[in-house]
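Just one protein chain is left out here, and the rest sit where they should.
The letters A and B name the chains in turn, as written, and every chain counts its residues from 1.
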Amino acid sequence: MALRILHGEFLSHHVGVMHHLLTPERLLSSVAARPALSTLIDGNISSANETSPPKILSPFRTGESDPQNHSESQLGRHYTIPEDIKQTIFKHGGLPKKFDELTHVFTETSIMVRKPFLEIKDYVKKIDFNRPAVRFVLYGETGQGKSMTLAHVVHYGFNAGFLLVHVPWVNSFMRKSKDISPSESKPGMLDVPINAAAWLVHFRAQNQHLLQKLDFKTSKSYQYGPRDTIDAGAPIEELIEFGVGRAKYACDVVEDLLREVKSASNSGLFKTMVVIDGFNGLFSPFMKTLRMKKKVIHQRCTLALPFLEISRFDWCNGVVVLSVDKHAHTDPFNAESALPLYLLGKEGWEHLDPFIPINVEEYNTAETNSALDYYIDRRWIQHPGAQSESGRAELRAMCGGNGLELLKLCAPL
Amino acid sequence: MSFKFLQRPSFLHNVSCLGFTNCPRVYQFMNYGRFPPSFVEPVYHPDKFNKLNSEEVKELMHKNVKPPTTSQSASVFHDPHLEKLVNFVMKSGRKAKAREIIKEAFEKIKRAQVRKYHLANDSAKLKIPTNPLEIFHQALQNCKPVLTVTPVKRGGVVYKVPVALDDTKATRMAYKWLVETSREHEPRRNHTGVFFSDRLAKELMDASDNTGKTIKKKVELHKLCEANKAYAHYRWGK
């Protein structure tokens, strides 16, 4: 790779530049960038790109793509998630929609390393896994980075070998469920079969590699229908397959699966990380569907129960990372405050207390600058005005440190 | 917290309109601000502002100056051509909606082009235009006709006489055509899933490449002028 730089620069006719390029720091940094290069180059792209010269890392990027090694020195920098890992863990959700569209445009997935994630990582390191599961609650205004931090946490959990119980967005089955049917096992409540089956697919995709290694078997037998039985001692994949295939029983399967996970974790078979975005939505007393938009059915959802159960503290070897969001509130457009007590309500508060709250704040100036640099590098901001100090100052002021707002502002530029 | 930055004047460049703060009299006019002819257009953007020499500045200091409208901002991202396009896209005075549509169109252009850019070879990268504003300017330039036809009556017969166009009119026609072609297949009852911003994006992309329906309109107009070349002298006198 170093040879290639030299070759390139011989052709450039700029002797001064060549002299500048051959400085030891530059060569070293390009060598250090080598392990990250595979991450910077898309897996999607064909061999056409293999001949491109290596990218020298800019100050807003970091080559460290393993969240376990992220520390204060990477604060404010973007790290890239390798494409294969992204396909495994985020295929069925996890990245916010607008951000996902951007990753398609930029042909890479880069997340900014920020303080909330580093806090969670530090606390997780300090947890005594023989004690009850510790709960973390992320809170903050819309667009400030809760879901992004959770995505970062999921990647961290995946790399660190946790079993992931990840609910990308609670409202997808509480509000926009594809199909509602009255529950058989829990009379008076409503089932969401298709959403439950989809979640099982997501769970399987995220944890397949771990389940293959572990000897995770069911502790007792489960009977769902007259001929649908899962025996005790069967591998857990069988239970998941059954749930995916028979959507009718999928909600019950999820409940049983999570109970198994909880007890297996408790006995020390593996460590679990539960990540739920929009946790306050689980306490909603009613449901809505896509089809019956105007109809509100005042009954509770069965799929909420297993996630409520697993977010309790009565098991060990577990970490629970949750987020409370205004949009998951019962009245999302009139939610007055983004603080946890208001959003959780009495029921949620009593369920979670005690927990560790983590405030996801706005970007500070350095972070906004880093984000702007990244957008300029990825050609999201084309306008030359954004390169000037006054243009940047304007963008910084207009977005007010809100990441989503910055994204929307830079969209037409 | 909704910021429409293309409309808001930047707070960093506050007093950008020369002469307004020196205005001695207060004129009260109707809401849409029709000023008497003696009032002069404002110089609101630092680019133009900084290019004025001291004599021009002195002259403006003693004149009455109209206040800038909300679309005339001193921001770095301000583009007068874009403001004009917004006006053409606007219906029923819904400027915010028009602005949003254009923003969406630009975003769509950018998404397509930037992805292409990232997936292309280094040599091909230079040829891919990614700046939606530049694409728009190029499209506008390409759509401008040079000649148009005007009806002239001679001996009871109305002839279509080719006539030169001045820049303002030509630009106006370019804007109008761009928006018209984008509106052509607007869904009436059943929404086909394609929005006006999609069509506008496509039109701008095509026009900057010298293809598409708008360019076709221009070319047809030029052809018409060419066909009626023989009557060109009808323009002057009998």
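As a convention for this text, a residue touches a chain if its C-beta (ideal position, glycine included) is under 8 Å from a C-beta of that chain, and two chains touch if they have at least 3 such contacts.
Just so it is clear, contacts and distances are computed from a predicted model.
*Asks:* What does the UniProt entry say the missing chain is called, choosing from "Elongator complex protein 4", "28S ribosomal protein S35, mitochondrial", "Queuine tRNA-ribosyltransferase catalytic subunit 1" or "Eukaryotic translation initiation factor 3 subunit G"?
*Replies:* Per the UniProt record, the undisplayed chain of the complex is "28S ribosomal protein S35, mitochondrial".
*Asks:* Which of the chains on display does the removed chain touch in the whole complex?
*Replies:* Over the full assembly, the chain not pictured touches A.
*Asks:* So which of A:95, A:134 or A:275 would be touching the chain we can't see?
*Replies:* With A:95, A:134 or A:275 as choices, the missing chain is touched by A:134.
*Asks:* Among A:99, A:286 or A:342, which residue is in touch with the absent chain?
*Replies:* From the options A:99, A:286 or A:342, the contact with the absent chain belongs to A:342.
*Asks:* In the full complex, which bits of chain A touch the chain not displayed? Write them out.
*Replies:* 123, 126-128, 131-132, 134, 139, 262-263, 266-267, 312-316, 337, 339-342, 350, 353-359
One rule holds in what follows: only the chains that are shown with their structure count from here on.
*Asks:* Can you list the residues on chain B that touch chain A in the complex?
*Replies:* My answer: residues 1, 3, 5, 10-13, 75-77, 102-104, 106-107, 110-111, 114-115, 117-119, 121-122, 130-134.
*Asks:* Any idea which chain A residues touch chain B in the complex?
*Replies:* Checking each residue of chain A against chain B gives 45, 48-49, 52, 101, 104-107, 378-380, 382-383, 385-386, 388, 390-391, 393-394, 397-400, 402, 405, 409, 411-413.
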